[in-house]
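Note that one protein chain of the assembly has been removed; the remaining protein chains are unaltered in position.
Chain IDs A and B follow the sequence of writing; residue 1 opens each chain.
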Amino acid sequence: MDFALLRDAFWGLTFDGLALGAIYALISLGYTLVYGVLRLINFAHSEVFMIGTFSALVASGIMGVKVEDDPRTGWKMILTLLVCLIAAMLASAITAVLVEIIAYRRLRQRGATKLATLISAIGVSISLVEAFRIITHSLPREFPRIMDKTFLLSYAGADIRNDKVIVIVAAGLMMFALERFISKSRYGKGIRAVSMDENTATLMGVNINKVITVTFLAGGLMAGAAAFFYILVYENTSFKVGFFLGISAFTAAVLGGIGNLKGALFGGFVLGVLETYTSAVFGTAWKAVISFSILVLVLLIKPTGLFGESIQQARV
Amino acid sequence: MADKKFRYNVRDHAAEYWERSPKWRRVCLSISFIAFFYALPFLNNPLINTPGSDFQSVLFYPVGMYVLMAIGLNIVVGKSGLLDLGYVAFFAIGAYTMAILGTHTGLNFWEILPIGIALAMFSGALLGTPTLRLRGDYLAIVTLGFGEIVRIVAVNIEAIGGPRGIAGIPTPPDFFNAKFTILDPKPYYWVLLTFTLLIVWMVRRMAARRPGRAWDAIRQDDDVAQLMGVNTLKYKVWAFVLGAAVAGAGGVLYASQILSIVPDQFNLNVSILILACVVFGGIGNLWGVILGATLLAFTPERIRFLSQPRILVFGIALVVMMNLRPDGILPKKKREHFDPNWHTVEESGEGEIK
Partner (left out) sequence: MKKIISAIATVALVVGTAVAVAPAANAACSGKLKIAYQGPLTGPEAALGINELNGVKFALSKFLTANKGANVDATVYEVDDQGDPAVAGPIAPKVAAEECVVALVGPAYSGASKVSLPVYLSAGLSIITPSATNPTLPTFGKSIFHRAVLTDDYQGPAAARLIVSKNKNAKVFLVNDASDYAVGLQKTVDITLAGRVVGKDVTPTGTTDFTATIAKIKKSKATAVFYSGYFSQAAVFVKQLRDSGSKITFASGDGTLDDQFVKLARKSAEGALLTAPAIPFETASPKLAKEMTAMGMKPGVYTTESYDAANFFLDAIKAGNTDRASINKYVSTKSHKGLSKTLKFDAEGEVSGADVNGFIVKNGKLVLLGAIK
């Protein structure tokens, strides 16, 4: 146990943890939204993320960036990055909606048990992972460096890198936008209504199917953004990238209180930082063990997560 | 549902038939049924043969093991409604007990078996007591975490083999004339079958008595059950511990057959697969679960000839099956639809084939 390392590298670990946490937070929003509205653990969400990363990859290829190229600068760079971001978000959103239509809708309309829907979700997850494994011949893929990575400044031992700053800031903006959407827009109100009481919402004229589609869409968009940020920082992806990130993001959602947007945000950042700290202190091999143990402890004290469940009170 | 009378409910008709049968017919059926399963390894039918893998080995693992574990998980998920995503942990604990004690002490399989079961039960109690107060989906993530924790701990601790696992696990001692070697899975299969039958019998007895009723009550509505005076925590832990015992027993037997184990084979996918067996077969329904487990464990082996897209086909099949038959293959009859013409058998399930 190396607490000295944590002390010495504290700010650096915190900064890096926040960047990781931003990605977790964006993904966990998808889990929490779907759970809030459908009371369902969307197992296929990790693959929605995975598909986003591959779309960003394809988009970069279409933009003419080759892996061996030097990073771009100025206008070209911003344009390329934006295109990849949008591609990832769109692809993830479309995947999420398709998953809902193919795997969940029928079961939901027939009033099937949650467990049945869960197994269907698992089937989708397995299928998508396998499909991409076959497509990529089980090999990971690299993402070209479009933006040069430089250190903006060094603060108290922490090296603040430009790409991580972008991730943290951009993620924050997206989450803010989502929150505005949920609390202000018509569909947002619909989502909150359905998560509160589905039957009454229908009686009040809310179109359930549309609301659910929008929920998946929103979650998918966030996951797509996360996918882009992930590939920007880590520059690689593979068919199995969704699995570990999915578990961490889901843990983050539960930690914050599943069904609660603020909780997902908070849970994501907290888990990102926590994982980085515990890796430093206990060694990376024990990271998952410590994270889960902390989750259990939190749940024992506050059984509905840090912020409890309340998508209806989505106001931050 | 309007189409109810057109749907041929296999389970209910079978239950009815059983009910109508006089004792001698029931005995005949039971005996031939059981004999069929004991004779299964000798079956050589191109329809059910597994190209690419040994049919008899497959009967033991994954089919037999998954059936056993599905029955165990059914107690937890199906009967009591507790979502457990980390069930493989108990299987691992049983297997590791056999591995460690088998290689370090002189105990044989039969002596290690109760120890393995006890350890699994203890872990079940340890995990269950603090966490079973949690609501459904929180329990899911916590149990998932537990499953992963057991695996990661096994990988990281060199003393129990680390990532290389443990090899050289001894086989059970000769039983009358049956030799337990890696070449001949039959004796293992028969031991497993006997375990399974014992557990089926045990579960059915419990289901008919107070534990079963308590589990039903908890599954349907935890809060109401508590209000009615059921000590929900106690029964939930019981369910958990029993489920763990079943998996632990399976683990001990498995390790003694495979002779060497590595921690990475006790991963989340196994837990998920067993859960799929339970749901696929028809939650809470013992025969459905057995059928579901058999199908889900058997199919990937049967379609081995597909090679590359094998698992993809499996995943798609899962989605399709759940969408077509969300209540599982042999669903429980729906209580909510009261049909006055239907002669209901006693609601708790006494006398039914579950």
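Note that a residue touches a chain if its C-beta (ideal position, glycine included) is under 8 Å from a C-beta of that chain, and two chains touch if they have at least 3 such contacts.
All figures in this text were calculated on a predicted structure; none of them were measured in a lab.
K.L.:
Just list which of the chains on display the missing one touches.
P.N.:
Among the chains that are shown, those touched by the missing chain are A, B.
K.L.:
Which listed residue (B:14, B:233 or B:259) would be found touching the missing chain in the intact complex?
P.N.:
B:259
K.L.:
Name every residue on subunit B in touch with the hidden partner chain.
P.N.:
Where subunit B meets the chain not shown: residues 24-25, 28-29, 31-32, 35-36, 39, 42-45, 50, 52-54, 56-58, 60-62, 152, 155-156, 162-165, 167, 182-183, 185, 257-262, 264-265, 301, 304, 307-308, 310-311.
K.L.:
At which residues does subunit A meet the chain that is not included here?
P.N.:
2, 5, 8-9, 12-13, 16-17, 20, 67-68, 133, 137-140, 142, 145, 149, 151, 159, 161, 234-236, 238, 240-241, 243-245, 275-277, 279-280, 283-285, 287
Quick note on the criterion: only the chains that are shown with their structure count from here on.
K.L.:
Measuring from the mean C-alpha position of subunit A to the mean C-alpha position of subunit B, what distance in angstrom results?
P.N.:
33
K.L.:
Using the touch definition up top, name the residues of subunit B that touch subunit A in the complex.
P.N.:
Residues 77, 83, 130-131, 133-135, 137-138, 140-142, 144-146, 148-149, 152-153, 155-156, 272, 275-276, 279-280, 283, 308-309, 311-312, 314-319, 322-323, 326-328.
K.L.:
Considering only the defined contacts, which subunit A positions touch subunit B in the complex?
P.N.:
Of all residues in subunit A, those touching subunit B are 35, 39, 41, 102-103, 106-107, 110, 112-113, 115-120, 122-131, 134, 247, 250-251, 254, 258, 285-286, 288-289, 291-293, 295-296, 299-300, 303-305.
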